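Got a structure for you, questions after.
Missing here is one protein chain; the remaining ones are kept as they sit in the complex.
Chains here go by letter, A, B and C, matching the order in which they are written, and residues are numbered from 1 within each.
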């Protein structure tokens, strides 16, 4: 059972940090002679992000040095999903920690979605974490939830539904405890 | 057995309403630094749409707010498929109902193809309905027919062949009933 | 055993007619707001076409009305594969028959690769014929060889290797008969 330990109030996920490349997208870098850039996002995943926000979960999309997003692309992504997009530098763990602190949250209230070696630390630290299908073993082992869907093909939606379910359970548990206390 | 209930004449499907994004296309939104848009349509599906029209089934392609089509793209889609393309606003069910009424049909004569939460009402109301492979559970449960093919890879064709078969059965049944009555 | 019937000399495949869309390509029509067109061809398939030519089999790529190729695209396709590209009109069977006659061949010496309803006649008439994976049932039933590979992902290469093997058998058979006659 998630989010409830001893006398603490049950913890539900308040923030999802999601690596864009290889989670929301298929993880391909398109190298073109014209220099144009393009990413593909599945509408299933976009609906998943909307559902999280409706359910009170904030979403921050992060982009790492391994697969940087241009400013134009980051802006369009923000327009399309309605989620903040942050470009991180090399020290992912440090920067993610700063985001979590600034949101006045602790790691237990944070969900993290990543897909490779640079995400391993955050996958381990976050209260809930996930990887898409077909990621390297080191990332697979670090993740608490392993999606059945491939990156760019519904993995984010799958994790979003999983988070919504966890939050529902945490809320039900909290109400039950409340009633119990009041009896 | 479809389309025959008591003394009513057997009902066959007269109109297919098909959500473009995630049924006829793969459901990807392409975010490009150049701002150009592009959708992919499989020729198998285009042939399926032609076969429906040859079989007397009208097809209206619908595009929802979740994945809007630009006017240019909608026009090209119409040129390529020969089917009407309608951009819906937020209230899908209401707008689809208006289309059905304007065509002087009832829901039993309508087939609907969708793939996600916003389509669930129409999937339930239509006499015949389908979803492609790998859709969220809520849509899968609402659909009367679950395609084996993925979106953008023949799901529309598969549903088109299914509708043609149903209509053939309904016609055969009607003729049989006619002969029986005349005997 | 192919290519040998009674006293006729063993027949091997001299010409491959291959529908571009849905065999050599993935069968997608790309509808873009910029009006640009693009097709994807796998290098495995290109090498397959080269191997056929090295093996003495002529290849003509055909493009039908269902998925027309622009002149620019047809020219680039010819440059890339070194094969003739012909744009057919509506009567595929008639036009293909004319090609076969002009090459002074009969249907038994011709291999045809197609993938849908418009190809069914030619799939039946050709001495050897094939469809890629995941084609509509009517095309699958008409084809003499059913590829395990999907369109645009090696189906043409697979059929090319199959033709080369058949021709090798036919040649071996002819030599054996020759030796037998001379004994």
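Everything that follows uses one rule, which is that a contact is a pair of C-beta atoms (placed from the backbone, for glycine too) under 8 Å apart; a residue touches a chain by one contact, two chains touch by 3 or more.
Please read all numbers here as calculations on a predicted model, not as lab measurements.
Student: With the missing chain put back, one of A:21, A:81 or A:129 would touch it. Which one?
Tutor: A:21
Student: Tell me which residue among C:29, C:42 or C:129 touches the hidden chain in the full complex.
Tutor: Result: among the candidates, C:42 touches the missing chain.
Student: Residue-wise, where is chain C in contact with the chain that is not depicted?
Tutor: Counting over the whole complex, chain C touches the hidden chain at residues 36-44, 46-47, 51, 70, 72-73, 76-77, 80, 149, 152-154, 157, 161.
Student: May I ask you to list the residues on chain A that touch the chain which is not drawn?
Tutor: Its contact residues with the unshown chain are 21-22, 26-35, 66-67, 115-118, 134-136.
Here is the rule we use: only the chains that are shown with their structure count from here on.
Student: What is the chain whose Cα centroid lies farthest from the Cα centroid of chain C?
Tutor: Most distant chain from chain C: A.
Student: I need the rotation angle between the copies chain A and chain C from a CA superposition, between 0 and 180°, in steps of 5.
Tutor: The C-alpha superposition of chain A onto chain C needs 180 degrees.
Student: As a quick test, compute the distance in whole Å between the mean CA positions of chain B and chain C.
Tutor: A distance of 34 Å separates the two centres.
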